[in-house]
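Handing you a structure now.
Our next item is subunit A:
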Amino acid sequence: CAKKPAPQQVVKIGALFSVTGPASFLGAPEAKTVQMLVDQINMAGGVKGAKLEAVIKDTKGDPENAISFAKQLIEEEKVFAIIGPSTSGETMKIKNLCEEAKVLLVSCAAAEVIVNPLAKYVFKVPQKDSQAAIKIFETMKKMGISKIGVVSSNTGFGNAGKEQLEKLAPENSITILISEVYDKTATDLTGVLAKLKSKKVQAVVNWSIEPAQAIVAKNMKQLKMGVPLFQSHGFGNIRYVKEAGEAGEGIIFPCGRLLVADLLPADHPQKSVLTKYKTDYEAKYQEDVSTFGGHAYDALMVLVKSMETAGLDKEQVRMALENLKGFAGTGGVFNFSADDHNGLGLDAFEMLTVKDGKFALLEQK
Partner candidate 1 sequence: MALLEVNNLSKFFGGLKAVSAVSFDVPQGNIKAIIGPNGAGKTTLFNLIAGSIRPDCGSVRFKNSSIFGLPPYRIAQRGILRTFQNIKLFPNLSVLENVMAGMHVKGRAGLAAGMLRLPQARAEEAFISEKAHEMLAFFNIGELAKRNAAHLSFGQQRAVEFARALASGPALLLLDEPAAGLNTQETAQLASQIAHIRGKGVTILIVEHDMSLIMDISDEIVVVSSGQKIAEGKPSDIQRNADVVRVYLGEE
Partner candidate 2 sequence: MLEQTVQYILSGLTIGSIYAIAAIGYNIIYNATGIINFAQGEFIMVGAMTAITLSAFLPLPLAILFAVIITALLGALIEICCIRWLDRPSVLRMIIITIGLSILIREAALHIWDEKVRSLRFFTGNEVSSVSVFGAHISPQVLWVLGICALIVVLLNVFFKYTLTGRSIRACSSDKMAASLCGINTRNMVTLSFMLSGAIGALAGCVISPITQTQYDCGTHLAIKGFAVAVFGGLGNSMAAVAAGLIVGLLETFSITVMPLAYTDAISIAILLLVLFFRPSGLFGNREAGRLKEF
Partner candidate 3 sequence: MIRVRNLESGYGALRVLKGVSLHVDKGEIVTIIGANGAGKSTLLKTLASIVRPRSGTILLNRAPVVRSSAETIVAMGCSLVPEGRHVFGAMTVVENLALGAYIQYKRGKKYEIEEDLPYVFSIFPTLLARKTQLAGTLSGGEQQMLAMARALMARPGLLMLDEPSMGLAPLMVKELFSVVRRLRDEGKTILLVEQNAKAALGVADRGYVLETGRIVLEGASRELLDNKDVQRAYLGKEYRKINE
């Protein structure tokens, strides 16, 4: 039903990422990924004959910048859609704006509030925190753990995770003995871990995306706590494993399959997507992929996919996106629907562990 677009028509995609600033570990790989993908797509002839152009704005993680830039993208650049922002706080600030302007927003932030309450034009690609929490609890049950301590960082990600853990624990017959929030710039956490230790927890769950994840691991080992450490899907960056060094061994966390792409069976639907993205990215930027870059991949690709099916009309694309099924991205296989603007299920996660300084699939008995 789509009209034939004029050749070399340009479709602008706005991108809001916190490339610098406190959340730069999210935004930087995301921006790089988008840049790389857009180049690739254009090399391959664009989308429906139209060239993609990414207008990337660095919000530095500040909501006020996100608002200002979002308005710019919508009014001035007249972008087709916006991907990003990297953090939930920013996304929530521009959710209404995009809704009002009827511009598609595919967020790379994790919080559930982004798609619940449901906004017509707002989607998100990272996995749901609740599913990560359930995955963790399931693993714990198998390991015979029932009393745990939770630490989380005071960011949107940390808070959302903490909330989900606390909400889902009773259903999974797990008791949270203690829950503490630390500052994302924390330099040493032995104090708070000592508090956990004194409560005799059987396992520790740390929920954050910051580098402090490695500090938790180190401090636990230094304190000789001797209980397993579970991390959130925010641990999906080989950097943190390197940082934690020997202390990283044995950490368990749920994660998309990007990091263990080579370990997947050849017939896994995500296998080819993952290995391609991984090798491309690593070749282009000389650095390890992280799951965060993967979010940007998913955000852009679900859009492109929908555009390919529905053409270059915003409303049509929105419909197509809502009906996108079985799309294999880096975060999992997406099945969007009119009342699920996230599209990922429990199976998006794999439980991983760290073995000899590398990610490995957790072997569950």
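Per the selection procedure, all candidates are chains of the complex that A comes from, given by their letters.
Operating definition for what follows: contacts are C-beta pairs under 8 Å (C-beta built on N, C-alpha and C of every residue); 3 or more make two chains touch, one makes a residue touch a chain; residues count from 1.
Just so we're clear, the structure is a prediction, and the values are computed from it rather than from any experiment.
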item: From 1, 2 or 3, the one in contact with subunit A within this complex; value: 2
item: Residues on subunit A engaged by candidate 2 in the complex (per definition of touch); value: 20-22, 24-25, 28, 154, 180-183, 185, 187-188, 190-192, 194-195, 197-198, 211, 214-215, 217-218, 221-224, 239-240, 243-248, 287
